[in-house]
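This report refers to the structure that appears directly beneath it.
A single protein chain has been removed from this complex, and every other one stays in its place.
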Amino acid sequence: MSEQNKPVLEVKGLQTYFKTDAGIVKAVDGVSFTVHEGETIGLVGESGCGKSVTNLSIMRLVPSPPGKIVGGEVLYEGRDIMKMSEKELRSIRGNNISMIFQDPMTSLNPFLKISTQMIETICLHQNLSKKEAREKAIKMLAEVGIPSPEKRIDCYPHQFSGGMRQRVMIAMALSCNAKVLIADEPTTALDVTIQAQILELIQKINKKFKTAVILITHDLGVVAGMCDNVCVMYAGRIVEQAPTEELYAAPSHPYTQGLIASVPRMDESDKAKRLFSIEGQPPNVIDLPPCCPFHPRCHKKIGICEHMYPPVKQLSETHTCACWLHASEEEIKKAEEEVKKNG
Amino acid sequence: MTKYIFKRLIGMIPTMLIIITLSFFIVRIAPGGPFDGERALPEVVKRNIEAKYHMDEPLWQQYGRYLFDVIRGDLGPSYKYKDHDVNYLIFNSIPNSIILGCIAMAIALIFGVSFGIIAAVKQNSVLDYIPMGIAALGLSVPLFVVGPLLQYIFAMKLGWFPTSGWFSEGLGWKTIILPSIALSFAYYADIARLTRSSMLETLRSDYIRTAKAKGMRNSVIIFKHAMKGAMLPIVSYLGPAFAGIITGSIVVEQVFRVPGLGKFFVQSSFNRDYTLIVGVVIVYSAILIVMNFVVDVVYAQLDPRITYK
C-alpha cells in the first residue's frame, strides 16, 4: 500500500554525534529511511542503539551541547528540516510532526493543568479562539478515550494514571492533525494491559486520521502487529530494512535473525528447548574501530567483518541489508585488499 | 487549604514556646546579673531593685510570670534603659530593620532570579560568566567584609553615598542604598546560583522537551513552562534566607549605624539586659517563624502536587 502514497518524511544519511569526556559518541551514524503517508514504520533495536536519538534529531530536539547533528538531511514534504529557521521549525513541531515520549509520568508539565497545556498547543498552530480550542481539546480527549473529558481537562497531570497520561499525550500530539506521529517507546513505562490499549489507540488513529507513525520499540511482537515497514538498528546504523512480512519471513542480517529467534513463541510445542539469546553486549559506540560492530556477537562472521563496515545491499525492491554475507566474492576480495594496503 | 494553614499556625506554637523558654533560661542561669556593672550597690538598694523586677522570686515563678506577660504582648521593663520598657525600645527600632531587610530581600530576589535565568538560558556565554562570577564572589566574601568595603569605596573614596546613618534621622534616602546592597549581596549570590542550576535542571526535563516538541516559543517555554518548577527551590530557600538576613542585619546595622533592632541586640548582650535580649530574640524568632509559614504556604500554592493534609 505504501507504494501509491507519497512520502511525507525522508531521512537521508542522518548523523548525530555526542561529545563526551571519554570521546565522541556516534549515536546515529548515517541513518536513512522514508515514511509514507498513512504508513506505520517500526524502528527496532536494543537500548542504546540510537533509536531515540534518531527521532529527536528529526525534530532537532537533541540536547546541544553535548549532542550535535553533524550530517544528513531530513526532508518533510521536500523541505529540509535541518536547514530551517527556528520559526519555520516551530511551525512544523507539534503541528505537522508530533511526538509522544516514553515516560508519560514526566513528559507532561506537572505545574500546568491539562487544559492549559492542550489549549496552548492548539492556539499556537491553529487559528482558533480559546473557547474553540478548549472544545477541540475536549473532543480530542474523548477521542483517545478519557472518560468525562470536560471535567478531567481541568485536572493536573498527577491526578491521572500512567496510561491516562499517555492518552493525554497522544490527544495533545494529534490535536493539530499532525501528518507524522513519532512514538518513542510509548508503552515501555506502562502495564501490559494498558500497553495493548495504547497501541490499539495508536493504530486506530493511524487508520482514522491517515497519520504516519514512526514507532520506536524494542518489542518485535509490537512491530509485527502494527508496522508496515521495519528498520532494525544496531550501534547507530540501520542494519536491515524491509516490509514487516518480508522481514519476519526471511530475516537476512544475523542480528535480525537473532532478534527474531529470541522472541518467545507461544506456538512452539517444545517447552524444554532453550530460548535463543544473542551473546554479549551491544558495543560502546565511542571510538569504534572500522568493522562491523556486530561481529563479536555474530555466529556467522567472516574475516572481513573485523576490518570494514559492510556495504548496504539491496536484496529486493523493498528489502535492504548491511552484511558481508550478502556481498559478492569480488567485493569482499576488494575490501580485503584495501584493508591490507592500509595495514 | 484553610485546614492546612490552620494546622501550620498551630504548629508554630511549640516552636515559639521553645524559643521563649530556651532564651529565658539561658539568660537566667548565666553568671552575673544586670546590675553587676554598677559597683557595690548597698545591700538594701540591691534587694529593692530585685524585688522591683521580681528577681527575688524562684525561677519557675519568674518564668511563669514572664510567659504570661509575653502572651499578653508585654515584654517587660528594660534593665538598662530605665526610662523605657522593652516594647517601646523594640517597636521604635523595628521599622528600620524591617525596611532594611525587605529592601535587601527584594534586591536579592530581583537580581538573583533574573540573572540566574539569563545565565541558565545563555549558558557558557558572557551573560553566564559575569553574573555567576559575581555570585561566586558573594559566596566567599562575608557580609562584614562587604559592608565596610562598600563603605570605604563608595562612601569614603568616591563619596557617592553617605558613610553611615539612616533616613529616619533625616539623612536622606541615599542612606538606604549601601546597607541594603551589603545585606543582599550574599543572598543575591545564593539565589542566582540556585536559580541558574534549577533552571538548567528544569530545562533538561522531559516536559520541557514535550513543550519544545509542541513548537512552543523559547520565551514561552521559559516563563510559562519552566518558571514554576524552577522557582520551587528558590521559594524553599527563602526561609533560611530570611534567617540569614535577620542575623546579617545585626552586622550591617552596626557597620552603617542604622538605628535598628540589631544594634540593640548586640548592646543588650554586652549589657546583660535580660529582658531586652529575650525580647529581641522573641521578636526575631516570631518574624522568622511567620516568614517560614508564608514560604510554606506559597510553596504549597505553587506546587499542585502537594496535597493539604
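Going by the order they are written in, the chains are A and B; count residues from 1 in each one.
Criterion: a residue touches a chain if its C-beta (ideal position, glycine included) is under 8 Å from a C-beta of that chain, and two chains touch if they have at least 3 such contacts.
Heads up, the rule we're going with is that contacts and distances are computed from a predicted model.
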Protein name, per the UniProt record, of whichever chain is missing from view ("Oligopeptide transport system permease protein OppC", "Peptidase M16", "Heterotetrameric sarcosine oxidase gamma subunit" or "ATP synthase subunit alpha"):
"Oligopeptide transport system permease protein OppC"
Chain not shown: contacting residue from B:139, B:177 or B:302
B:139
Touching the absent chain in the whole complex: find that residue among A:67, A:104, A:283 or A:310.
A:283
Which residue of B:9, B:156 or B:171 touches the chain not shown here
B:156
With the full complex in mind, choose from B:99, B:176, B:250 or B:300 the residue touching the hidden chain.
B:250
Even though one chain is hidden, which residues of subunit B still touch it in the full complex?
14-15, 18-19, 22-23, 26-27, 30-32, 36, 132, 136-137, 139-145, 148-149, 151-152, 156, 193-194, 196-198, 201, 243, 246-247, 250-251, 254-255, 265-266, 269-270, 272, 277, 280-281, 284-285, 288-289, 292
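Heads up, the rule we're going with is that only the chains that are shown with their structure count from here on.
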Distance between the CA centroids of subunit A and subunit B (whole Å) is 54
Touching residues on subunit B, where the partner in the complex is subunit A
204-217, 220, 224-225, 228-229, 302-305
Interface residues, subunit A side, partner subunit B - complex:
59, 61, 63, 89-95, 98-99, 101, 103, 106-112, 120-121, 124-125, 156, 158, 169, 172
